[in-house]
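Note that one protein chain is taken out, while the other chains of the complex remain in position.
Moving on, here comes chain A:
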Amino acid sequence: MDACWILWVPCLPTLAAALIGGLHFLRLISGETDERLTARISVTAISFSALLALTALASTDSGSIADNLIYGTWLSSGHLNIGFSLRNSGFNVGLAALFSLLLLVVMRFSVNYLHREAGFHRFFFILNLFAAAMLLLVLSGNAVFTFIGWEVAGVCSYWLIAYAYDRPIAVHNATRAFVTNRVGDGGFLLGIALSLIWLESADWQVINQHAADLARGDANLLAWCFALAACAKSAQIPFTPWLARAMEGPTPSSAVFYGGVMIHAGVFLLIQLQALFNQAPLAMLLLAIVGGLTAVYGYWVGLSQTDIKSAQVYATSAQLGLMFLECGLGFWQLAGWHLCAHAVVRCYLLLTAPSILHATQCQAVRPVSPRWADCRWAFMVSLQRGWLEQALDWMLVKPIQQLAKDMRDIDERIIDPALGVPAPTIKAISSLAEWEERRMGANLDSDEDSFARGSGLAGKLAEWTAALMNWFEYRFILRGIGRDSISWGRRLGRRANRFEHLLLSPRYLVLFVLITLMVALGYAS
C-alpha cells in the first residue's frame, strides 16, 4: 500500500515555519494583533502532523504500510546513491507520533505563555522549524537527512537559548551549548562518510543490515562515530554541562527541547543503529560506561541544585545516562520504552516547573543521608558540578583559544603588513600632535638613527629587507624623506622577534610534532 502521505508529517511544520518566517520577514505579520494568526498556523500544522503520525502508527500496527518509503534520489554519483526515504518501522513512527503530540502540547502552551512577548513570531517560527527538524530526524530512512534534521534542531536550540539576545549571559550560554554540540557533529559526519565509503550507502537499513559484513574494527569505529554524536546530543559525560547552560530560554522551549524531545535524539540514534552496535562490542562497552558515569554524575550534581530548572536538567541527564547504560547492555527494547516514558514525564515536569512551590506546598525534598550531609568534599563536587566544564576548558578550550589568538597576531603583525599597508601619504599627518611637532620642529624620532634592529634569523632577515627597502625608497622615491620607511623597518624587526618567540613556545612545538606525525602517518598508509 502506498502511504506517501507520511511525508506530510515533517512537511506541515516546515510549511508553517516557512509561512510564518516569510510573512514575518516581509513585515506582513508582526506585533500583538497578528499573534492569533501565527498561533493558528502553528497549532493547525502540528495538529495535522500529529493526526497523520497517529494514523501511520495505527496502520503500522496493522501491518498495512511498507517499511521504507522512497521518494526519490537526492544524490547519485557512481556507486554512491543517497535517496530521500522515510522509515515506517514501528519505533520511528511511534516516536514521531509521540514527539508531535508533545510538540502540539507545547505549541498550545506557548500561545498563552508568550503572549505579548516581543519575540512571539520569531519563537513560533523557530518552534515550527524545530518540529519539522525533529520529525524528519526520527522518520528519515537515510543518515544524511537525519543529519539535516539533527543540525536544524541544533540551530533552533541555539536560537531559543539566546531568545533574550539582549542578555549577555543567555547569548554566551547559547554559544557554549552550540559549540559543544558541534563536536558531536564531527562524529556524525565521519560516521556518514565512513558508511558511504565502506557500505556505499547511508541508508539506516543498509548500515544495519551490512554491519555484520564489516570488519570488527571498522564496525567499532563506525559505531563510535555515531556514539560520539549521540553522547553530545544527549548530554552524556563529558558533554553534560551544556545542558545546564541551555536553561536560559523561555520555559516552554526548555520543556520541549531538553525535557521532551531533542535531548532524546541521541538515544534514538543508538536504538536506530542497534544492529550496528550489536556488532561492535567495544562501542557497546563505551556506551555502558559513559551512561553509567553520566547517571552517577547527574544524580550527584542534582542533589545540590537549588533552582528548579537545573534540578530537572540534572535529573534528565541521569535518566539519559540510564538509557545509554541500557543500550550498552543490549536492552534496546527497554531503552526505547524508557525514552518514550521519560520524554512525556520530563516535558510535563518542565512545563509545570513554576508550580512546584504550590504543588508541594513548600515541603522540602528528602535530604541526603546524614552520613553524607556533612562530607565537604563530596558536597563541593556536587555544588561545583564536578568541575567537568572547567576541566575541559582548561584542557581544551584555553589552549585552542590561545592558538587562535596567536594566529590572529601573526595575521595582524606579519601577514597584513607584508601584504601591503598603504605607505603614509607624504604630507598628511595622522594626529594633531604630529602636526604640532612638525610645526615646532621637534624631533621625537631622534632614536631612529640607530637603524632597525632584529635578532635571530627572522630578525636579521627583516632587518636586511628593511634596509633594502629603505635604500630603495630613499634613492628612488622619497629623495631624502625616508623617515617612514625607517620606522617601518624598525617595526618589522620587532615583529620578527616576536614571531620567533612565538614559534618556540611549547604549544607550537606540540603542534609541529603533531603535524609531522600526521603527515608521516598519511604517507605510511
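Things to note:
Basically, contacts are C-beta pairs under 8 Å (C-beta built on N, C-alpha and C of every residue); 3 or more make two chains touch, one makes a residue touch a chain; residues count from 1.
One rule holds for everything that comes next: contacts and distances are computed from a predicted model.
One chain of this complex is left out of the view, and of "Probable inorganic carbon transporter subunit DabA", "Iron uptake system component EfeO", "Cytochrome c-type biogenesis protein CcmE" or "3-isopropylmalate dehydratase large subunit", the protein name its UniProt record gives is "Probable inorganic carbon transporter subunit DabA".
The chain omitted from view is touched by exactly one of A:329, A:356 or A:410, namely A:356.
Which of A:29, A:82, A:95 or A:164 touches the hidden chain is settled by the complete complex: it is A:164. Residue in contact with the omitted chain (choice from A:51, A:144, A:282 or A:340): A:340.
By the touch rule set out above, chain A reaches the unshown chain at residues 32, 101-102, 104-105, 108-117, 163-164, 167, 169-170, 173, 244-245, 247-252, 295, 298-299, 302-312, 314-315, 318-319, 321-322, 337-338, 340-342, 344-345, 347-349, 351-368, 372-377, 379-384, 387, 390-391, 393-394, 405, 412, 424-425, 427-436.
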